[in-house]
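Excerpt of the complex: some chains, original placement.
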Amino acid sequence: MDLDQSIMQKAEVLIEALPYIQRFNRKIIVVKYGGSAMVDEELKKHVIQDVVLLKLVGFKPIIVHGGGKEISKWVGKVGMEPQFINGLRVTDEPTMEIAEMVLNRVNKSLVQLVNELGVKAVGISGKDGMMLQCKKRYADGEDIGYVGDITGVDPQIIYDLLEKDFLPIICPVGFDEEFKTYNINADDAACAIATAMKAEKLAFLTDVEGVYRDFEDKESLISEMTIDEALNFVSSGTLGGGMLPKLQNCIDAMKQGVSRVHIMDGRIPHCLLLEIFTNKGIGTAIINSGDERYYHAE
Amino acid sequence: MDLDQSIMQKAEVLIEALPYIQRFNRKIIVVKYGGSAMVDEELKKHVIQDVVLLKLVGFKPIIVHGGGKEISKWVGKVGMEPQFINGLRVTDEPTMEIAEMVLNRVNKSLVQLVNELGVKAVGISGKDGMMLQCKKRYADGEDIGYVGDITGVDPQIIYDLLEKDFLPIICPVGFDEEFKTYNINADDAACAIATAMKAEKLAFLTDVEGVYRDFEDKESLISEMTIDEALNFVSSGTLGGGMLPKLQNCIDAMKQGVSRVHIMDGRIPHCLLLEIFTNKGIGTAIINSGDERYYHAE
């Protein structure tokens, strides 16, 4: 009986996953998918593999994705100039048209990748089943076109797809009271959907390692903070860039029933799996006061 | 009791609809939506109203749409030249990319129009739920890129959406064994889906009044033909243009269980309603031998 040692290690890894598989059985996990992990083909494959595995072992993952870079590319292709105010894309009607085209195509290409692994996906936008209702967002009072703030989520279509065992993939396009089309920030959409469905986990795949206490100091990565700590951090004014609204969003989501938020580095292969199936967390977790960062098998 | 006469006539019209509402209760009606009715805003509104009404009175309509003109427009916008061989669009990878973007956006705009009338629609492509599998189609042996022939239909996602009371709107994008993306002729897709679901009716909204015995002679419109007559007609070689494959498709669909096919003029406002709710048919009906052209209330 001299079985190759590596084989035995494989068994050990699978067995290690047991308590986590149990813990998240039938739980909803919303994955905000964006950044480099959407561009690099290898990383993309890893993320899709991870999500498919989560589905197969009994979780209920939902992908919410953006597509900013791809939109800019196509805006350029037709000879227009992408414009931003306060980091928000100025979205006139032609731009919105392109954005919707691009986001839906990205959406279907993700559907394809999931299908390819043998799990049936269905790609929808916030228009389908009237899922994402919104109103115009202003940038410092300025009208920047069809940029939407979510005002309501009707998650019925998502529940229906989950019930029928599909993996839902969602692109953040919504509509207002007059049924005009709006581009929605994917982080916002992920938060709103996670909140509406009281998700167990909301995971952001980003291009940073997590939240830094001092962004200049790479040693200051915060591996966990409670909601209260996050709130203090937000109000301290030391946070900059895109992290501020993301964090604010996360805090809101958790206050309304999301159990745990993870901001993780999408550039690490299989970061989702590692986060969920190992004791060693990745990136920054925002947790409820009283919870422990690392789950222990019961 | 001098009620306005027109009011009474309204009641009569509604009562006249009764036997048709009964006849098609819970029946599947696939509508191939295309041509002018997709371009003219007023006609578009009428078609959507018709389909929504069909849904509300108990039918199960499914929309399958194309978007050829819109694709050509966008191909032009990015500085490419649309190319056709034998009426088939040469679809290299960049063209396929644009086609998929455009078709999905058209799809979502139809979703929006239906939503606006208070019925929840869900827009999907043939990739969602792995619905439309296909293989490369050659034009007289020539490789014209990502143009697909349907090899399999998995209608599960459509059944699921119908069960959950959504109105499914489908754009004809499929995938092959290697999960590559293909553009599919919308007529083909409508036929294949109607066949897979054993639809009660398959209605084509076209830009002609129907099938002419002699295309030059506008008086020779055929208002009905049996499958056998249609077969003879097809093999006679007198049919030209896009009508030949459409007719061939229809015959195949009926042989495999679709009950009746209608080729009607989408330029007539509410042509769908008129076809279904009045004794006076519109365009050309292909019927099974032994059936009567006009349904009578039982």
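Letters are used for the chains, namely A and B, taken in the order the chains are written, and counting of residues starts over at 1 for each.
Simple rule for what comes next: a residue touches a chain if its C-beta (ideal position, glycine included) is under 8 Å from a C-beta of that chain, and two chains touch if they have at least 3 such contacts.
This one's a predicted model, so the numbers in the text were calculated from it and none came from an experiment.
Colleague: Starting from the 2 chains in place, I would like the total count of identical chains in the complete complex.
Modeller: 6
To be clear about the criterion, only the chains that are shown with their structure count from here on.
Colleague: Approximately how many whole Å separate the CA-defined centres of chain A and chain B?
Modeller: 37
Colleague: Given the complex with chain A, which residues does chain B contribute to the contact?
Modeller: Going through chain B, the ones touching chain A are 74, 77-78, 97, 100-102, 104-105, 107-109, 111-113, 115-116, 120-125, 127-130, 156-157, 160-161, 164, 166, 173, 175, 179, 181.
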